[in-house]
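Omission of a single protein chain aside, the complex is shown with its protein chains in their original locations.
Labels run A and B following the written order; every chain starts at residue 1.
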Amino acid sequence: MAEVATRPGTAGEIALPTVSPRQMAYRRFVSHKAAVGSVVILALLVCFVVLSPITARYGVNEAVKEPPNYFIPPGGLAWFGTDDIGRDLYSRLIYGVRVSLVIGFFSAIISVTLGCLIGATAGFRGGRFDDVVMRITDLFLAFPFLVTLLVLRNFLGAIEWLRPIIGDLSSIRFIIVLFSIFGWMSVARIVRGQVLALKEREFIEAARAAGAGRWYVVRTHLLPNSVGPIMVALTFAVVSAIIGESTLSFFGYGPQPGAGATSLGLLVAGAKGAVNTGNWWLALFPCGVLALIALCVNFVGDALRDATDPRLDRGDA
Amino acid sequence: MLRYVLRRVLWAIPTLLFITFLVYVALRTGTDPVKSYLRINPRATKAKIAQYIEVNGLDPNYVRGYWSWLRNFVTGNWPRSIKGSREVWPQLKDALANSLRLGAAATVVGIAVGIFVGVYAALKPGGRRDVAVNTSAFIGISIPPYVSAIILQLLFAVYWSRWFGDTLFPTSGVYPPGQVGFDPWLMAKHMVLPTLVVAIQVIAVYARYMRSSLLDVLSSDFMRTARSKGISERRVLVRHGMRNALIPVVTIAALDVGAIVGGLIITENVFSYPGMGVYFLSAFAQGDFPLLMPWMVIIVASVLLFNLVADIAYAWLDPRIRLG
Partner (left out) sequence: MSAVLEIRDLRVTFATPLGDLEAVRGVDLDVRAGEVLGVVGESGSGKSVTFLAAMGLLPATATVRGSVRVDGVELVGAPPKEMRRVRGRLMSMIFQDPLSALNPVHRVGAQIAEMLQAHQRMTDRAAAARAVELLELVGIPQPADRARQYPHEFSGGMRQRVVIAIAMANRPKVLVADEPTTALDVTVQAQILEVIQRVQAETGTAVVLITHDLGVVARVCDRVQVMYAGRSVERGAVHAIFGRPTHPYTRGLLDSLPHEGLERLTPIAGFPPNMLRPPSGCAFRVRCPHAIDACGTDVPDLRPIGEQESACIRASELARAGDGR
């Protein structure tokens, strides 16, 4: 709001509280009730996972009691029931979500970093580099995700000299690398679009005309203006890695954390067998937790996008 | 227009060759066809192995190997599958037919409902129905198809018959075991649940596209001009609003085959529906190179085809796109 008061005695009438863009974004985010609820749920979930020594009731591979202990329906002994060899589903879900969250966060961070670098370079340099990068991403994104993922997985896994770097085919490290390779592309697209849009804006031109170097422009104008989209991309990258891990596990190509350890995807995959036997808890709880995580992170991402994109300001009539 | 289409078609051919080459390399590296062959035929003679390598184009040199694979593929000299040594085309044909039926049903239902719901939401942005549509669409995209498939399966395979004593919708295959001959009613009943699972995703995506596209159009100046003419609100919406809002949606629809095929693969597997998805995953698990390559060619070709359709549809719908 511009300074208006020019005459004594009138200033109070006109002065409005000023609000910085960041505060506006915060307010818009908070006004998105589903997103706030999602943040709370996610925070609770993370607490449960971090405090697994306290929250988990049994060990990951521990049977709830002496046999017969398989397929016990949810009850006091096992809140979410037990699986085919008598392990507590509730505790296993906590351990499983831990693995999934690790995969989600690490691959999101790597892919966002990569995506920002590549996207910003493509957007800024344009030309051949831009063409090639965008062609590759178009190509990858046009094909069925699962097919590309599986083919790429086996391809990378078969290359001997990569193994010390990216780990074995069924290791968690390998899964993180795989999703980073996938994830950077959508991030790069977003960042490139942002860079291209900002490049045309007058304040960038003004800065350049004033003799600012390219890196200076990136640091002082582009990055601050791209924080919103990058954060959005980060949240969506987390979701897609978690869901991707589940998908791979569901079809038996996921990580094998070893020694009976589990992941959310493996637990969801276990639901397949549960369906025909009517052990509903084995399907409902893992699927429910996966859906809940996906939904919550998506809600947060969506609200972040609304909150940080001033064009969507609902203030103007 | 014709020249533009022709040029795009001509361009698609080298692209197809290039991508299938990449797929060839990736599959050869990733699944090691010779090893897969030996695993299933441990007592194969040297001559047999040599013949297998020859007919599959598995020359140690990738370029030369790809070339001989391509020659065999184009001339119809297709190798038999590793497992069971069966002809590939009959299997692939059946899988393709089943998937096309499922995919077409889900896409038509999905896009029609999605567009309708999107328009419905956009007419009163921020209203109660907008929020309802938006939220359910959001849930629709967030939940992976196998989760909804499993829940539906649990509901219909186990609980429906337990509660109501009868199966309403079967949850696996295209026909009950032992069925001989063609029975469209049975087939349709088997398709309901898988179609629903794929359609949910399509509806959710298109409802959102349509909503935001129409909202963009509704706020543009020419809508005000149209309204200022004193024509009916319906005509303003259809002739001016929808006509413009559909341009990006149609384009995206054509570009989205990849995602729809992806959803199909997952859904088919949960419902044991004998389509392209089941075909692919079993072939992939076996490393069955002779089965995989033709499948890949079909997928790559259809993605390219629909990309082409998207471009042409875009140019056809939007006069601002110059064709040269």
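The rule we apply is simple: a contact is a pair of C-beta atoms (placed from the backbone, for glycine too) under 8 Å apart; a residue touches a chain by one contact, two chains touch by 3 or more.
Everything numeric in this text was worked out from a predicted model, so none of it was measured.
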item	value
Touch with the omitted chain, as defined above, among B:R7, B:K48, B:R129 or B:R243	B:R243
Option touching the unshown chain, where B:Q51, B:S85, B:T167 or B:S220 are the choices	B:S220
Contact footprint on chain B, counting only the chain that is left out	220-222, 224-233, 239-240, 243-244, 247, 317-320
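The rule we apply is simple: only the chains that are shown with their structure count from here on.
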item	value
Chain B partner contacts - residues on chain A that touch it in the complex	34, 139, 141-147, 150-155, 157-159, 239, 243, 246-247, 250-252, 268, 271-272, 274-276, 278, 280, 283-284, 287, 290-291, 294-295, 298-299, 302
Chain A contact footprint on chain B (complex, rising order)	19, 23, 25-27, 29-32, 135, 138-139, 141-144, 146-147, 150-151, 153-154, 157-159, 162, 171, 255, 258-259, 261-262, 265-266, 269-270, 280-281, 284-285, 296, 299-300, 303, 307
